[in-house]
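Every protein chain but one is kept in place in this view of the complex.
Per-chain numbering from 1; labels A and B assigned in written order.
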Amino acid sequence: MMRRARSVAIGVAIGIVVFALLPFAGITIPAIFDGPLNAPGTLNLLGLCFVFGALALTYDLVFGYVGLLSFGHALYFATGVYVTAIALTRWHWSLPAALALTAVVSLVLPLVLGAICLRMRDIPFAMVTLAFAQAGSILVMQNPFGLTGGEEGLALGGDTLPAALVGVANTRNVYWIALLLLIVVYAVAWRAVNSPPGRVWQAIRENERRVGVLGLNPYLYKLGAFVLSAFLASATGVVYLLLQGGANPQVSTAEFTLALLVMVVLGGVGTLWGAVLGGILYEYLDFRLIALANTAALKDLPGVLRLPLSEPLFLLGVLFIVLVLFVPGGLGGALQRRMGAAFRPSS
Amino acid sequence: MNPAAPLLELRDLHVYLAESHILQGVSFAVRRGGITGLLGRNGVGKTTTLRGVLGLVPRTGAVLLEGRETSALAVHEVVRLGVGYVPEDRDVFGGLTVTENLALAERAGSEHRYDLVYELFPELKQRGAQKAGTLSGGQQQMVALARALLNADNRILLVDEPTKGLAPLVVRHVVDALQRAAEVTTILLVEQNLSVAHKLVHDVVVLDQGRVSFTGTVDELMGDPALARRHLGLAAVGSH
Partner (left out) sequence: MTTIALLLVTGLGLGALYFLIAAGLSLIWGLMRVLNFAHGAFFTVAAYAGWSAAKLAGGADPSLRWLIGVVVAIAVGGLFATLTEVVLIRPLYARHVGQVLVTVGLALATISLVQGGFGSDPQRLALPAWMTNTTSMLGANVPNTRLLVIVVAALVFALLLFFLRRTRFGLIVRAGVENRAMVQALGIDVQRAFTLVFAIGGMAAGLAGMLGATYYGTVDPLRGTSMLIFAFIVVIIGGLGSVTGSAVAAIVVGVVQQFLNFYGAAGVGDFSVVLLLAIVLLVRPGGFAGSSA
């Protein structure tokens, strides 16, 4: 067991170093990426993958570990994106000030909403979270006081951010921030899940009544998990804003939360790295499938085949269905079982 | 078909609920005709046994109805073999009228004994259009019993504590109804009220800690105070 933990740790450390050094690598991997690894386009895509990996992780905390089926997680991601964007572009605050405001909102909002939503359980809980997220989405679209930019979103002008974060040449800086985000979010999540409260979360997922019988208040633990995951999701939203250079109302929609659900189930519910994998895979596929669809290979296919294959959400939806029907643990779960069998000492 | 063969037989029935091993290998047989009592202290697994027979709870072991294995059958398939069920909480459909509750219980292919039902429970005919949820406990019990009695091809009725929470007058009515029912069908009766049980049943099966602790006739059990106390607790001594 110890040996396995050591080898995993070493593997992870190597992986981090490799990714950190990517902006200096002029290698090209054909088909996987359009252009060399250190090209701004590739770095941007990788950065987005890291963001989605981290975001999927935050959702896995609340859905996979505590067992709360929240359909409104996108709301907190959108909070990170929009509060920062508004503070920067509409009120012309400095970046640190904008981040401070976002941090505060990202603690207060899930605290209030979570306190209300968690009065219900299971499907009713899911519906209220969805309803609140929908309300948030409507709010964004309606562009109150001209703040959110409505359907057009908000673009971060060149003068709103520190120079080091602006411009194509500095993509690598934002890329590093994204990598750092993933590492930090993972570390926090890992720490949380393996702590005493984390074990209570998992106990709640298994049998909430028993937790109550043990003298613990499940409501408080659920609320804690809810707020923590929302706060982290908001952080990923901020980095997303930096990578995209602007805010886009798409991130507040119900479809987006459902996409999060797909990511986590894809990667494996209840395994941290599985969720990261799911997020990374999802974003990568979302990006590349559109490009792939237009390549010569697919252009020759009859329309009936080409259409489904060029719609990333279709493929993901189908994959999702297949996973739920046949592989309840997702990719991560399946891999875990295989690997676990290999590493478990024979008894 | 051997008339002496048991109508219902349980072999080594195990039921796990949550993390408790509620039934730990229950085996007994119910002979055709009359009322067999399933007795025992509170929480010992009597209701679970009835539910296990129907398949309402996951179980291992064998359940044979007239020699036929039913473990692979779904609940509704077991019921269609001719099993009537009167659950502990009556479980009448509150939003449906009395008549609708009875109509729902009608099984295709069987004769429906409305004459018997309305003879035993004339109130049900009067209150036909009343919503079952507005009935008193005793009236709901009558609906639950009527449902089970309705289908003439019910070979056995599983009746769970029909007198629970009822006034003495209503209890008498239920006892009469069950005695009448026993003339036309076999009954496996779970009952906490020992004086009622003594009046109604002939054979008894006693459960204790998830297993059968005694089988015999009710007279053997009740006639011997020491035996009764051992299997049923202090409540067995003296009238209920």
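The rule is simple: contacts are C-beta pairs under 8 Å (C-beta built on N, C-alpha and C of every residue); 3 or more make two chains touch, one makes a residue touch a chain.
What you see is a predicted model; the values in this text were computed from it and never measured.
Set against the missing chain, the residues A:98, A:128, A:204 or A:251 yield one that touches it, A:128.
If you put the hidden chain back, the residue from B:29, B:56 or B:227 that touches it is B:56. The chain not shown here is touched by just one of A:233, A:247, A:262 or A:276, and that residue is A:262.
Mapped onto subunit A, the footprint of the missing chain covers residues 69, 116, 119-124, 126-128, 130-132, 134-135, 138-139, 141-142, 144, 254-255, 258-259, 261-262, 265, 307-308, 310-321, 324-325, 328. Residues of subunit B in contact with the chain left out of this view: 54, 56, 74-76, 79-80, 85, 87, 91, 93-96, 100, 103-105, 107, 147.
By our rule, only the chains that are shown with their structure count from here on.
A separation of 55 Å divides the Cα centre of subunit A from that of subunit B.
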